[in-house]
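Structure first, then comments.
What follows is part of the complex, with its chains left where they were.
Which chain is which? They are A and B, in the order written, and residues in each are numbered from 1.
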Amino acid sequence: MTKPSKVSCNVDLAKAGKQVGFLAAPHSRNDSGWGSARFPLAVIRNGSGPTVFFTGGNHGDEYEGPIALTRLIQNLDPARVQGSVIVMPYLNAPAVAAGARLSPIDGVNMNRAFPGERDGTVTRMIADYLTRHVLPRADVVCDIHSGGKTMYFSPFGAIHDLDDKALMKRAQEALVAFDPPIALILRELDAEGMIDSEVEGKGKVFVTTELGGGGTTTRATLDVAEHGIMNLLKHFGVLEGKPVRRASRGLAPSRMMTMPDAAYVIADHGGLLEMLVDIDQAVREGQEIARIYQVDRPGEAPVVYRASCDGVLLGRAHPCLIKPGDFLAMVAQQA
Amino acid sequence: MTKPSKVSCNVDLAKAGKQVGFLAAPHSRNDSGWGSARFPLAVIRNGSGPTVFFTGGNHGDEYEGPIALTRLIQNLDPARVQGSVIVMPYLNAPAVAAGARLSPIDGVNMNRAFPGERDGTVTRMIADYLTRHVLPRADVVCDIHSGGKTMYFSPFGAIHDLDDKALMKRAQEALVAFDPPIALILRELDAEGMIDSEVEGKGKVFVTTELGGGGTTTRATLDVAEHGIMNLLKHFGVLEGKPVRRASRGLAPSRMMTMPDAAYVIADHGGLLEMLVDIDQAVREGQEIARIYQVDRPGEAPVVYRASCDGVLLGRAHPCLIKPGDFLAMVAQQA
């Protein structure tokens, strides 16, 4: 582990001003023997203050992060900053360029690749570089997700339920500052290898989001991202001023929610999915929420899926073609 | 043209009652030497009256048609019918099974394959069979589209502006009966080879739709399909009763719209697309409606796209990764 990373960085994280550069990982290909894979990284730094690390495009088909953070890079004046803002708008840049969740180079899910591997494939090399050289500098990490091409969520910000209660409190305050439409205490289906745990394990504040999905953005979902980013920078004193509240902009205030044990509904059958409930609607335990029809046998009765608890439909499968074992729906409850 | 089709049909279109079967086209594959490709078809027939032919899944990633028509097959009681209802819920069935716009067998767009080819690839063989054996029986054809994985539209029903004014009038009455949120007189980017022209050229009523998109459905978009299907059957006397109006269900009445010359905005650049206007919002000529950012160069300023006329944003590119020559947006105007 003491050998230096094979990844290089053409930006100086300690230098004041605005720099836009990249991490480069060696990537020998049949079509470029001495090629490399580049992962854009910007730093905007001035005066003294904490370091906030923003990431988007952790999955390559989630677009609020890449767009809002590209705009942050272009519009943030270093003179207004006290501290450092490090931005990787396309954390899994090859996946973003391909419009796919996973890296087309090695098929790896960046968000299951942490803490990374120095000698691993490109995605793992980058995770290792971040774990060694970027995360230690950060006081706060904000990783902006949305549902991607295969899921859709009512836009929410989230933190995890942490054992370290002091850290949990700081994270909660950061989430309140972010001021999302819904503020969720999140439980993961499969949490290992996430950047989340890597950051939290180092005792740092971690805030994440799921801002819509389906492989697109709207003005509304982008606005949640931009509103939260600026609020977070103000909350930590990197920008001057107080976080702006939704109410002051004529929007419903942030709702606090939690996930019950039976939050996830998983498909047991493949076929055409008909959702019977729309996002944000209330459901009651046992209520029909979806039907799955056999593709190519339109005469046969569908399988019916029911809600396994009371609550609100917070997330759903986006595509209408579903396979056994796929995520179907997620229900959350008022905290 | 006098040689019989190589496609076979295991359903008797002239027989009363409900039959659910398929068209089968021979399809020799490496993994099935004497295989075939099947295209489900149902007929529900009783008494006397006109024949209405419903199709969905003309493009395999548009789901309102497949789901609403599968439900029609399962729920329509032949005893209630006067005439014939022919239903192909997955017109391009292999594409529907693959969740893709085009057939995975031959790469063909079913809606550019008409009138078809007896000796062509599978998609063209099916188009030829329909042109010869199904379209001649139909008095009315209703082809239910939505935007698919790469476009999104404010749900509308549509007819074309026809030279035959008597036919146009009958089509307009059918569209009014369908009672969509928006009723549009449509202009196509590339109209040749469509089932539309084939039907209209035979002097028959043709109604089509674009009901949302993005590769998913909601209760709201499915409702537009189901409402319209039942209304159409009533309008033509196949079912008893009068079409139900949106207003009677507490919904805004159908709006009549047209497409100006400058309706379509096409992308000249590739990159990350940020839409600045949401569907159904008003735009004014010259207003910024979108920005395209270079993927992997977050420091460089985006290209700006502007509306080329006044109107309402009726359709947009769904994915946030766009290429030069792609459809970007569509503006329509109050009729």
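A few remarks follow.
Here is the rule we use: contacts are C-beta pairs under 8 Å (C-beta built on N, C-alpha and C of every residue); 3 or more make two chains touch, one makes a residue touch a chain.
Remember, predicted model here, so these are calculated numbers, not experimental data.
Of the identical chains making up the complex, 2 are displayed, while the complete assembly in this file numbers 6 copies.
Please note the rule applied: only the chains that are shown with their structure count from here on.
Summary of the copy comparison: rotating chain A onto chain B for the best CA superposition needs 180 degrees, to the nearest 5. One inter-chain figure worth recording: chain A and chain B are separated by 35 Å, centre to centre, where each centre is the mean of the chain's CA atoms.
For chain A in complex with chain B, the residues that touch the partner chain are 20, 22, 38, 40, 42, 63, 66-67, 69-70, 73-74, 87, 89-90, 93, 96-97, 99, 149, 152, 214-220, 222, 272, 274-278, 293, 295-299, 301, 318-321.
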